[in-house]
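Chains shown are a subset, placed as in the full complex.
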Amino acid sequence: MKKNITPVYYGDYLQLDKILSAQSLQSEKYGAGAHDETLFIIVHQVYELWFRQLLHELSSVIDIFSADTVKDNQLITVVHRLQRMVHIQDLMNDQISVMETMTPQDFLAFRDYLVPASGFQSIQFKQLEISLGLKREYRIDFDKQSFYKRLNDEDRAYLEDLEQKQSLFELVDKWLSRLPLLKKDEFVFWQHYQHTAEQLLEADKQIIVNNTALSDSERRGELKEWQNNWDNFHALFNKVEYEEMRSEGKFRLSHDGILAALFIKQYAEEPIFNLPFQVITTLIDMDEKLTLWRYRHAMMVQRMLGTKIGTGGSSGHQYLKKTTESNRIFLDFFNMASFLLPKDSLPPLPEAIKKYCGFYIGHTGSNTTNSQLAT
Amino acid sequence: MKKNITPVYYGDYLQLDKILSAQSLQSEKYGAGAHDETLFIIVHQVYELWFRQLLHELSSVIDIFSADTVKDNQLITVVHRLQRMVHIQDLMNDQISVMETMTPQDFLAFRDYLVPASGFQSIQFKQLEISLGLKREYRIDFDKQSFYKRLNDEDRAYLEDLEQKQSLFELVDKWLSRLPLLKKDEFVFWQHYQHTAEQLLEADKQIIVNNTALSDSERRGELKEWQNNWDNFHALFNKVEYEEMRSEGKFRLSHDGILAALFIKQYAEEPIFNLPFQVITTLIDMDEKLTLWRYRHAMMVQRMLGTKIGTGGSSGHQYLKKTTESNRIFLDFFNMASFLLPKDSLPPLPEAIKKYCGFYIGHTGSNTTNSQLAT
């Protein structure tokens, strides 16, 4: 027990005077109090509180990755906080079902009083998008033009400034690129890897060719898709080609970054790669939950408004559907599943890596296990 | 589109200046900023926002039931809002898993700065309990004594005042009692009902007697439990006996109330009883979610503190476990499942009731279905 702590009262500590007095109904202001406007306000306020928490965690993770060196105990913290973010996202996704207890007619009772306010104006959500990595260049065309409209000057300036800072995506890419996994002397390793992967992809091609359930046009479509995969795969071994495809939007990670990530996913069960693997997996979870939120959000808007415009004066449902697939941030981590080898086809770890891992398996003569804690 | 609406800005509408500036860390005040205190504050603020929404819905439902007459379209509103409350409870229950991402050590980093603040001081939660029906007489002994301690004078006065008002439980009980289902001329009906139910209970007794898997002492235990059921059942037909058992806490609903509820549950698929049945079912859901929340809350506290005292200076885990089972409000609705008859054993509806339902099945000579909307 700390000394000299001033006693705290629950309501004061949580500043409930502010929190619980922040629900002013527009409908009441115009003499037409609508019961469900309270729900509408509170659901949005809860979202903003969760955004605040997500930004709190994200900002601490960005700080850690901003340093030149990320220690293992820091990675533990990173994984812990990213996983907490995913938990909160789960809750945010489920929360949509609470909003859906409002019928379209209940919404119509106050919708017109809110014009032109809109979720587009949630600074915290935009902040989240930018800080995760959804910077201008990656946004859909609609957003490229209108992301900053509707905001007041102060908010716009704040976000414009944020666009200049490093996002989680950029920092993770740099961290991956710095991992000492991909030296020249690993040439033989990658050669082996490439050879095995090609065989697997070729086998897939044969499945398509021999698949009698496909019509000719379907087969052509599948083979085209297969060819894309083949091309993407080969770009991994040709930096020039890779950068060209990256400039066309086919990849987002840097060349070094994607190779490191691929390596980590392949050898996830090596203790030394386990924490980096958990970082990648949690970012996949986060990306998936975010796109799911957009999708559920789009469904909810469609229930409520059909194909009408939202209070912000543009079609919320269409916008949300468009961004659902496009605004993916860590999509490369999903797509690289296309190139993974089964464990039993993995080439032996290159010597250079083995050396790094060496202390695990041989740092004392007598210990035959891979950790001092092993028992 | 309404005329002359002053344009609204998202952040102003939601009063985000208040909402997002209400997180002041105690740990920072004492120069020992703890990362997870933000989570702790925000999780509690979100709970308080949901409590506010629950109270908003509850208060509107209480208003409806406070009138002498509750029309069917009002029952539709009641069911809709109670079901929304249940949705919010689901979310609140899942939210505990977000809090559980905080480790005991993370909590220890700021716990001592919060003394003696405590969830016991959440006025809104106490308000919810009282308004649902958890008034003084029904609280566990610990609560009888300490429910109002720890509160400041203003909060205590506010809640003491609330204890005088009618709770949802009381109003639902009165509404049930007023339903014109239980006139004297239904004597034959209840006689038939009693006779059939006795046969079913007797059959259960035989199952116990013949159950070779039970030891003698187990059989005695089961038979004692069975005898309780039998006694409870017979009290339904003897108002004096019922009231005595009620005063011992074996029932909470009034005698008329419990008979009406039983009737409604039996004939739930008669259109005229469907809305009342939905009211009862949703109250069962609500009671179940609330007790589940207490239970999950108790588990979470145990993870965090083990058997130590909480910041309020008493054992949160023990308290929460105690109240989990005891603080049930609509328990009678659960327990009456003991006396339900299968549909094929139901006595025919009494004439008096049939007359009430008559307009459904015969108000025009030509219509053979039970509703004009039937097609």
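As written, the chains take the letters A and B, and residue 1 is the first residue of each chain.
Assume contacts are C-beta pairs under 8 Å (C-beta built on N, C-alpha and C of every residue); 3 or more make two chains touch, one makes a residue touch a chain.
The structure displayed is predicted, hence computed values, not measured ones.
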item: 2 chains shown - copies of the sequence in the complete complex; value: 4
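Just so it is clear, only the chains that are shown with their structure count from here on.
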item: Angular offset of chain A relative to chain B [C-alpha, multiple of 5 degrees]; value: 180
item: Where chain A and chain B are represented by their mean Cα positions, the distance between them in whole Å; value: 39
item: Chain B - residues contacting chain A, complex; value: 1-2, 5, 7-11, 13-16, 18-24, 26, 30, 35, 38-39, 41-42, 44-46, 48-50, 52-53, 56, 60, 80, 83-84, 87-88, 90-91, 94-95, 97-98, 101, 112-124, 152, 155
